[in-house]
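This is the structure I want to talk about, given as structure tokens.
Here the complex is missing a single protein chain, while all its other protein chains stay put.
So that you can tell them apart, the chains are marked A, B and C in the order they are listed, and the count of residues begins at 1 in each.
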Amino acid sequence: MARPSMLRRTIATPLILSALLVAFALVAWLAGSRPFNQTVIDIFLQVIFVVGLYTFVGNSGVISFGHIAFACLGGYVAAWTTIKPMMKGVSMPGLPDWLMQLEIPFWAAAVAGGGFAAFWALVFGAVLMRLSGIAASIATFAMLAMVNSIYSNWTSVTAATSSVVGIPIVRTVWPYLIAAIIVVFIAWAFAISRYGLALRAARDEPTAAAASGVDIPRVRLIAFVISGAIMGAGGALYAHSIGLVTPDTFYLGLTFTTLSMLVVGGIGSLSGAVLGVLILSSLIQGLRWLEAGVQVGASTIALPGGVQEIALGAVMILILMFRPAGIMGNSELTGRIARTEKPGEPGEN
Amino acid sequence: MSLVSLSNVSVRYGRLTAVRGVTFTLAEGEILFITGPNGAGKSSLLRAIAGVTPPAGGRIDFADHDITGRAPEDIARLGLSMVPEGRDVFGSLTIEENLMVGTGMHARERSWKARAANELEAVYATFPILKERRHTQAGLLSGGQQQMLVIGRALMTNPRLVAIDEPSLGLAPNITDQVYERLITLRAERRLTLLIVEQSSTRAMMVGGRMMLMRGGEILLDGDARALGQSEAMQAAYFGYGEH
Amino acid sequence: MKRLTAILAATTCLSGAAFADDERIVVGFATAETGFMQAYDKPAQDAAMIRIAEINAAGGLLGKQIEVVNADTKTDRAEGAKAGLSVIDQGADMVVVSCDYDFGAPAALAAESSGLISFFLCAESIKAGIQGVGPNSFSASVLAAVQGATMAEWAYNKKEARTFYRLLDTWTEYNKGICDGFDWMMPQLADATLVGEDTFLNEDASIAAQITRIKSLPEEPDAIMLCTMMPGAVSAIKQLRAAGINSMILNGSGVDGSYWLSAVPDLSNFFVPVQGSIYGDDPNPDVTAFNAKFKEVTGGDPSTQYTYPGYVMIDVWAKAVERAGTTETSAVVAELEKMNGEPTLFGPRTFTSELHHQNQARYLIVETNAGKPGVVDEWTISAPIPVADLMK
Partner (left out) sequence: MAPIMQVVFDALSLGSLYALGALGIALIFGVMRLVNFAHGDVIAFCVFALLWPSVDAVAIIFAGNLPWFLLIPFTLAVGAGLSVLSEVVVFRRFRRANPATMMIASFALGFVIRYFLLMLFSSRPKSISLLPGLSQPVELLGARIPLLQLITILVTIAVLIGLTAFLRRTRFGLEMRAAAENFTMARMLGVRANRVIMGAFALSGALAAAIALILGSQTGTANIMMGASVMLMAFIATVIGGMGSLAGAVIAGFALGAIATVMQVILPPDARAFRDAFVYGAVILVLIFRPQGLLAARGTKERV
């Protein structure tokens, strides 16, 4: 496992990121507005998704279009395990008896969702991790489409395309904050672990890493499973944040939002993953306020409806134009003013 | 008058510096070998001259133009023909198509088609095997034939300078002999300037001409190939540090 | 125009916040002002605003003027939850949510957990109500299943249709609902047979394979029950006719409107159930008058029958509030549940403690003949569809 020196050297990154998240939560708490509170919950969920994505994509360098499939798996676990048995019987009559009777708290559902997603990540990953490059990306996309197609049509177990409601809604920001912080620490711990180092070495120097005896598919699989688990837990929490799931929620829209946030933040950086979410979410929120209208003196200035999305796309393009490696590139926030570095970059010891 | 002149050129890949402040000139009609161990920065230097990797510093002149940071196609159009390492043939194109790709740069000039046809015949005359298999996909050729093809392709544009990266890499010695024989003949026929990168100095010593030794991104020695090849300085520079 | 409403909305909520809560009657619209659903929410919301304006002009509700607050769901579920919370925080007594069940549910759930009534503008799934959201949730429209059942029974009785083919677009719950109603009705029609069935996806670029299956039947079916919606519906209809299939096509209300008919020139033998006619030939002259008023207010004719439920919604809710004498949720819900065949401009409405939706309704049948749609008949299914069957 990671050496103590590396722990000390890199621990600042997750601490700073957690502090940022806590700051957001405090703002939400102080603002006391329920819609704003919900916005911050949304941001934390995005942080979980994007950090989950980073754990695989950032370390392995393989772009995955399929991770939202794990969020879907997790989201439905929440539906299966937390809805009142009577309601489940109506909307999803095909569930096995023991599951039908089960009613667990939301945090347990998040853990179960993570576990279920991890299991399927292991199954899919065992097959997919042998691929690399764009073939792997497309295969993950095919996986997403498969999961979506199955969940959209398996009426008795997933209620097909219909929204599954009755999931207990959790509207306080704290559980999401805690989950996001835990996820940031998991991602950090993985990144500085032996596996994380090996994976990044393989990403940067595939031939050299293969020659040095790193079993790339296996290490990738480990990352895939961990990130799948994070996505699954995130999916379950997402379900609890709005109280319903549909397969449609966990498809292309969310896939591209999360990928964009990761790329804008910096694909190979944990700080980038978190900052990407915070920056793009703030941008979206700001544009929405503008769209709703801002009071300037006596008059209200409002952007025409729909401009928000267009502006968001344009700003993303501009950010990438000037920072093609994302806002953070490959570096991390370390709290030092001097040059930042990757956690445990090989060769610096 | 010099055809190529480099002053204080350096090349970087990220944090890695491959070429450090290299300066030299090359006269028209000259033949220059750049030798040195693996990782000396020879190929990087060549790629910088051809415009593939823009230099991080310094200045490169070619045929009275400042070509520092210019696009590869602009440099090619000034008469610099590059044959990169690893015989980059267009595998799915036929031999004849491979040869014709470069002639497009003269399409604005009058009677370029006739000239291209002449060039084609000249290349075929030099490398009869290419003519024989002119409609074969280039990917199906043997290594030696591919090397002939890329050299032929480089000549099709009627260049002033041909820069070749490791023409003997992966070729059987007798084929390498053939390739060199052709290059020497061509140089005599066309007053070509040749810039050849080779890992070992043996070839340079056989062919003759000027030779430079690179190591660690710098030019350590520069002089007559035959004289230098036997000198102790050369031995020391090349083998003294050696590759491990 | 849209910007104007946005400004109005912004000022309304600012000025509104100054009043004490119980002094006001506030309707909160957590609907899509931008994005995909906007085209569907806007007309129904406009119709609702017309009814609100009428009530306010006639002295208001319980002597108070009805105020309106808005929040945009951006056609996004997570945003929908926020929009719901946002209008609730602005003091809404009743929350109007997006037309589609999937997009409206997050806001409706927010209302439900705050103990407020929510009304779906025009959702047609049984889940848009008690079964999905909870005991305080209603829908202003009619269940999709009723549409499928209506078309099957009507075609059987009035058009002598005996052989049916069922073509389902599995994209949405609405589509499946239509076919569920059709499936419920079929066994009740003696000697009617289902000669085949198939599925497709709304986004399929081509349904050639599905058409080939129809064409390989020994005989063209009398009627094709087409359970789909926009935008894929036009494509499917066009391809069916282009392949030379001339069977009558039965639809849900989702394909109502003449705006798309130019895509299938000279379309004939095509039937749609509607709650009211936008074509100016509604048997009830008041509907035509409403259409004129709608045009006066919004500048355009209603483009589909989905404009109407918005009007019905405010109508029945206001009546219930009037009868209850308060906007307090349980009292209003109790009054709503007492409604049995309550007359509205667009047919009678019934709510019970079991179902906050219509499982039987009077439908006008619109036939499109040579590209011209017009009301040809009126039909109410012979028995309401039992809730148990709807929950399958």
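To be clear about the criterion, a residue touches a chain if its C-beta (ideal position, glycine included) is under 8 Å from a C-beta of that chain, and two chains touch if they have at least 3 such contacts.
Bear in mind the structure is a predicted one, so any value in this text is a computation, not a measurement.
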{"item": "Omitted chain's touching partners, listed by label", "value": "A, B, C"}
{"item": "Omitted-chain contact residue, chosen from A:Met87, A:Ala145, A:Ile178 or A:Leu283", "value": "A:Ala145"}
{"item": "Residue among A:Gln101, A:Asn153, A:Thr172 or A:Ser212 that touches the chain left out of view", "value": "A:Asn153"}
{"item": "Contact with the hidden chain (one of A:Ile169, A:Leu259 or A:Ala292)", "value": "A:Leu259"}
{"item": "Touching residue (missing chain; options B:Glu28, B:Asp88 or B:Asp177)", "value": "B:Asp88"}
{"item": "Options C:Pro106, C:Gly132, C:Pro221 or C:Gly257, residue touching the unrepresented chain", "value": "C:Gly257"}
{"item": "Footprint left on chain A by the chain that the document does not show", "value": "62-63, 127-128, 130-135, 137-139, 141-143, 145-146, 149-150, 152-153, 256, 259-260, 263-264, 267, 304-307, 309-310, 312-314, 316-317, 320-321, 324-326"}
{"item": "Chain C residues that touch the omitted chain in the full complex", "value": "34-40, 75, 170, 197-199, 201, 203-206, 208-213, 215-216, 230-231, 234-235, 238-239, 241-244, 257-265, 300, 303-304"}
{"item": "In chain B, positions touching the absent partner", "value": "50-52, 71-73, 76-77, 81-82, 84, 88-93, 97-98, 100-102, 104-105, 107, 139, 153, 157"}
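In this text, only the chains that are shown with their structure count from here on.
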{"item": "Chain whose averaged C-alpha position falls nearest the assembly-wide average", "value": "A"}
{"item": "Centroid spacing, where centroids are CA-atom means, of chain A and chain C in whole angstrom", "value": "36"}
{"item": "Centroid spacing, where centroids are CA-atom means, of chain A and chain B in whole angstrom", "value": "50"}
{"item": "Contact set on chain A toward chain C in their complex", "value": "33-35, 37-39, 42, 90-91, 152-153, 160-163, 165, 169, 171, 241-244, 246, 248-249, 288, 291-293, 295, 300, 302, 304-306, 308-309"}
{"item": "In the complex, chain C residues that touch chain A", "value": "2-3, 6-7, 10-11, 14, 33-35, 38, 71-72, 74, 77-78, 80-83, 85-86, 88-89, 101-102, 105-106, 109-110, 113, 125, 127, 131-133, 170-173, 176, 391"}
